[in-house]
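Note that this complex is displayed minus one protein chain, with the remaining chains in position.
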Amino acid sequence: MNTLLTLKPLLALLPPLGLPLILSSCRSPNVREAWTFGAALTMFAVIASMLPAVWAGQCLEFTLVQVLPEVSIAFRVDALGLLFALVSSSLWIVTSLYSVGYMRGLNEHSQTRYYSFFALSLAAAAGVAFSANLLTLYLFYEMLSFATYPLVTHHQDQEARSSGRKYLLYILGASIGLVLPAMLIVFHLSGTLDFTAGGILAGKAGTGQVTVLLVMLIFGFAKAAVMPLHSWLPAAMVAPTPVSALLHAVAVVKVGVFSVLRVITGIFGTGLLAELNLGTMVAAIAAVTIVAASLIALSQDGLKRRLAFSTIGQLSYIVLGAALLSPSGLTGAMLHIAMHAFGKITLFFCAGAIFVATGKKYISEMKGIGWRMPLTMGAFFIGALSVIGLPPCGGFISKWHLVLGTLEADQIVFLWVILFSSLLNAAYFLPIVYQAFFCHPEESLFERQVQEAPRWCIVPPLFTAAVSVILFFHPQPFLHLARMATRHILGGF
Amino acid sequence: MIWQLEFIILLLVVVCAFAALKVRDLLGAAVLFSIYSFLMCLLWAIMGAVDVAFTEASVGAGVSTVFFVAAVFRTTRRSRD
Amino acid sequence: MKRLGLLAVILFGALLVYGTTDFPDWGDPSSPAATHLSPYYIQHSLHDTAVPNIVTAVLADYRGYDTMFETAVIFTAGLACLFLLRVFITPKETEASGLYRHRATGITLRIGQGGRLPLGTREFERIDSQWVPYDLIIRTACSLVLPFIQLFALYVVAHGHHSPGGGFQGGVIFGAALILFAISHNLRTTLKAMPEKRTNILTGTGVLIYVGTGVLCLLLGGQFLDYAALAGLLGVDPVMARSHGILIVEIGVAIAVMAVMVSLYYNLASAGHMDEGL
Amino acid sequence: MSAHYPIFLVVAPLMAALVIAIIARERPGLCPPLAAIALTASLWSAAGMLCRVLAEGPFSYHIGNWPPPMGIAYEVDHLNALVLVAMAAVALINLITTRQAVASDFTGREGYFYALYLLFCAGTFGILVTGDAFNLYVLLEITSISGYALVGLGHRDAALASLNYVFMGTIGASLYLLGVGYLYLITGTLNMADIFSILPRLFGSKVVVAAFVIAMTGLFMKMALFPLHGWLPNAYSEAASPVRSLIAPLTTKTMIYVMVRLGLYVFPPDFTFNHLLFAKVVVWVAAAGIVCASVLALSQTSLRRMLAYVLIAEVGYMVGGFWLGNRMAITGAILHIVNDAAMTLCVFLAVGSFTHQLRDDRFATLKGCFRRMPWTMVVLATAGLSMIGVPPTCGFFSKWYLIGGALTADHWGLVAALIFSSLVNAVLFFRVFEIAYYEPFADPHQEHRPALSYAEAPATMLAPMLFTAAGLVGLGLLTGRIVTHIIDAAIPAAIL
Partner (left out) sequence: MTTAGYINLIIAKYNYWIYIVLMCIGLWAMIAKRNLIKKIIGMNILQTAIILFYVSIATKKGATLPILGHHDAGHFVDYATVINPLPHVLMLTAIVVSVATLGVALALAMKIYNRYDTLEEDEIHARVRES
């Protein structure tokens, strides 16, 4: 893989930093939102423009500044990073659309702040995607934590405060308490922090050290919500729905798992982990999270909370896939970042649309809602299928690869875990759809036949649902990128 | 120099230091401190540090004491320890 | 706290004793302190600076920079007291409340708020609220002694090259003379003789003379405080220039120290009101 | 001119102080510009010296044209040139920023304030540049006395805090003086380089050991290392805000510089780190200090008291890092002198802005400050993130070196303490941000929320504050260059 020095990775981060423009136009909402769209589209365009080069097997690099004699703040765009950046930047456009509908629909306060920090969060997510070393990744990871705080606590009431506390406590506590020392120890042992295909720790650290570091890093990136550091995620559901949708189904949590993926592949190296048989340990941790989170999700009545626990489980699929250390497992993990993102964001959009249209938050109140909001619930159904991993949705592709991965790695236990949890997924999603369409509404709220949410709230879920379906038939860009990344990591298969 | 004399002065210095800290009347403490300074100045003169002794005589035994007295005059003479 | 303090003191004392056991014997002429640096001063200072008093030579020339900051320290102290204590609310001249004494009879009057003395009268003299009857003997004796003390102070400054003493001692003695005047008479009278404004200006000026000399040396092409550079200006050879330079800075020190001592006394004795004191 | 930079650095503020003291009552309006000019001159000289050191290497200035050790020499090398630039910049920025606050806090005595301010700065610069152990003491005292006076005229209990500071400071300085006396007794010289060359012959002497322990203890007292920190919280919280933001960045950091100077260039590093158990004990004391100070900081109810304890913890960072005795850790300690000065300035300027605009800095009054004083909060947030250690602010990078050094030395106690303190700092600052982020919650019985007025500081205060905040990020990004070009050269090659 040849490298190419270019400014593009940096350019990709800049559009969201058009904050002053957003701030300066705080008095006219239309202009402000135009800027947001402009930023989102520019960012997507810049990222997409890097696709051909990466596709051709090139690696775009840019060193911003040499902050330490040995470590710099540097960007590198490879297949994995680009895959993630593509997902998050494309979904930003959709979410911006949705935000306009949602925020205006509910007449929320401080919208300028909302859009500003939203943009900042996206910049941070792209930064994480393009980080060339652990320090840069840590920098943007922390930036994301701070930038999302005002979004999570947007309502600025008592509940938001306590949830915000929990959010920061987990995220920041884990990153300062675990990632920072782990990063320093890695640097101390290996003298570098650059992500390299074979890992940088091989031959430089003992088994005990590697185990401790692995545990510190897996749990340290608490955004990946591996149990027991997961409970910030349901708490963070106090945020406005677009925030939950983008950040808690896409940017924040995916940044967490992306970081875990990066660390496993770039710092430890799959070879080292396989050699020390540590992959199984991580996979076991992930498996416990998958099953436990799915079981908890069954018992949740709040729609967003149920989605949150579902997310926790789905994230651990990705960790599990990476921990299998097999080609298909890795491919599946990477694909799942994309597939789950499109599926889950659809579900969140629908939840938000329901809230905007009816003010309902709880599943038990949603009997018969399908007759009132057929489009929304239709999208919801497709999203649910994708997350469960049934055809004809994108989720099937990634799960298929994960299952293949377990077989390749000869870890049949995890195959059962995946299948069992898919059943559980179906068990907590399908009843919602069933109730929505086949139960009679209990309340008189649903008297009128069809009353959907505002247009801007309904178009985005339909779009993402459609994309989910399309991804089943044409998974190409993502599948190809994931395959390339896997080949790069494992050295060809 | 007669070392016995020097030794007595040394002891007196210690005694004065103690006494200055022990008396309950702050004005008395100031005066005792002045004596302490003056003995110290003698001691230095004996050791050949005439310039230092001169300075201590004018500063330690002289002006410092006046400052102490002025401060005590403006505050209180009472002390509980 | 007390016990902890005692423990700390004992520990500290033990450390000192520990160090002291390795000291060279007291008065040993071959100790390192006596053989490394000081022989240079003893053997060269007279030749270098033409000042027989080695202490003065080292103080004002070799280590003149220390002394400059020593003066700055005392200046800082004066300024600090002024800053901390001075009360900048001056009672109006027409406000006459306070104690007055009739000069001729010695009768003391108290004039309350809003009361007024016949303007322009010289028969009454304002006295301190905590007024102690003046002792004639002390007053007269101090008045008699004062000029001699001041003369002695000047001598100490001027003769610092040849005998113990110098700017600092002379300045303190001069200041002490003024303080004696203030104690034997009263603060108000002293303030008339030596107003606060003048002490402030003198303080700064004294240190400025020192620093200015240093800067002058620098401007004349030497290093800072290199009095030899003053040779051309003073019209003497570099060695004598050092001697004269020392005298100049000693005068500066004396002025500054004198003014600071008086200013410190003013502030402490009057608690910053600059009206009446000890 | 450039040959005289070292002296110009100190004499410019000194002369300006004298002139200001003379004209203080008559022309108070002239004082601030004069002070600003003097400090600009100092900053200029400091920068000039740094450039010269980078170009030509260390140089010295012989005052009175007496070669050391007979006379006093100013030694400029990489170490003090770096610290000098930082300190001069801090002093100047603070002077410019706090002008309005000075006018309101010290009405009628601005002139004297500026004179003392400049004396304080002159003393600090002198300490940083001097090569003579006794001269350092004199300069230390001029700094301390002006500091006592400045602190003494602050909030309600300022005089008490200041007198306490006088006592602790005097003990500290006296111990240092005694240590210097011991060194003089055994070496016969006061010049630092001279002592350094003589000492290796005397390693066995108990006098050297005693001198070392006494002088270092004195410095620990002056820098408020944990068990000897008693004076700091009160002195810093009672001082008026312009004084606080001057003294907090300069005092402790200067003392740490002196410690580094003594440990590396007066006592041979071999003696400092290996010859005694002292170094190991101090590292543990520093680690304990970091933990205790952080815990104490949690229980404070006003911003400035909280910060005072954070500062004590930061002292622990630098002391711990230095005494680990390996290159990386010492790099961290020196880097942190600069970074901490900048961070402390930034954070206390923000506090000063609160006290100036809201008349208070207790947590309760900070409610809704993100809306009321958004820019000040941006400054505070940047400084807070730096103190927590979030990249790319400078606090992260010095912490990077400190923790890295502790790992190199296998000193897990200090690693744990540093991480713990970062976590506590995160809690501390987020508590503040949270308070400032949420406006007072609406009373259910009231219809309207109490409206909070916009109370941002004037632009003349804000601009230098924002500049400082930007400087924190700038310093962070420049870390690599500072370390390779300056700090590497500042640490003796013998230290690995």
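For reference, chains read A, B, C and D in written order, and residue numbers begin at 1 within each chain.
Please note the rule applied: a residue touches a chain if its C-beta (ideal position, glycine included) is under 8 Å from a C-beta of that chain, and two chains touch if they have at least 3 such contacts.
This is a predicted model, so every value here is computed, not measured.
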Q | Contact list for the unshown chain, restricted to visible chains | A | B, C, D
(Q) With the missing chain put back, one of D:F113, D:F134, D:F420 or D:Y438 would touch it. Which one? (A) D:F134
Q. Which of C:I42, C:L151 or C:L219 touches the chain that is not shown?
A. C:I42
Q: Specify the residue from the set C:A8, C:I107 or C:I138 that touches the hidden chain.
A: C:A8
Q | Touch list for subunit D against the chain that is not drawn | A | 134, 137-138, 141, 145, 148-149, 152, 156-157, 159-160, 162-163, 166-167, 170-171, 174, 177-178, 181, 184-185, 190
Q: Could I get the residues of subunit C that touch the absent chain, sorted low to high?
A: 1-2, 5-6, 8-10, 12-13, 16-17, 20-21, 23, 25-31, 33-35, 37-39, 41-43, 45-47, 50, 52-55, 58-59, 63, 66-67, 70-71, 73-74, 76-78, 80-81, 84-85, 162-164, 168, 257, 264, 267-268, 271
Q: For the chain that got dropped from the picture, name the residues of subunit B it touches.
A: 7, 10, 13-14, 17-18, 20-21, 26, 29-30, 33, 36-37, 40, 43-44, 47-52, 55-56, 59-60, 63-64, 67-68, 70-72, 74-76, 78-81
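Here, only the chains that are shown with their structure count from here on.
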Q) For subunit D, which other chain has the most distant CA centre? A) A
Q | Central chain (by mean CA position) | A | D
Q.
Centroid of subunit A to centroid of subunit C, CA atoms only: how many Å?
A. 75
**Q.** Inter-chain centre distance, subunit A versus subunit B - centres from mean C-alpha coordinates, in Å
**A.** 78
Q: Pull out every residue in subunit B that's touching 2 or more other chains.
A: none
Q | In subunit D, residues with contacts to at least two other chains | A | none
Q. Who touches whom among the chains?
A. A-D, B-C, C-D
Q. What residues on subunit C touch subunit B, complex-wise?
A. 53, 55-56, 59, 164-166, 168-169, 172-173, 175-176, 179, 183, 261, 264-265, 268-269, 271, 277-278
Q) If you look only at subunit B, which of its residues touch subunit C in the complex? A) 50-51, 53-55, 58-59, 62-63, 66-67, 69-71, 73-74
(Q) For a test of understanding, state which residues of subunit A touch subunit D in their complex under the given definition. (A) 65-69, 72-73, 135, 138-139, 142, 146, 150, 153, 156-158, 161, 164-165, 168, 172-173, 176-177, 180-181, 184-185, 187-188
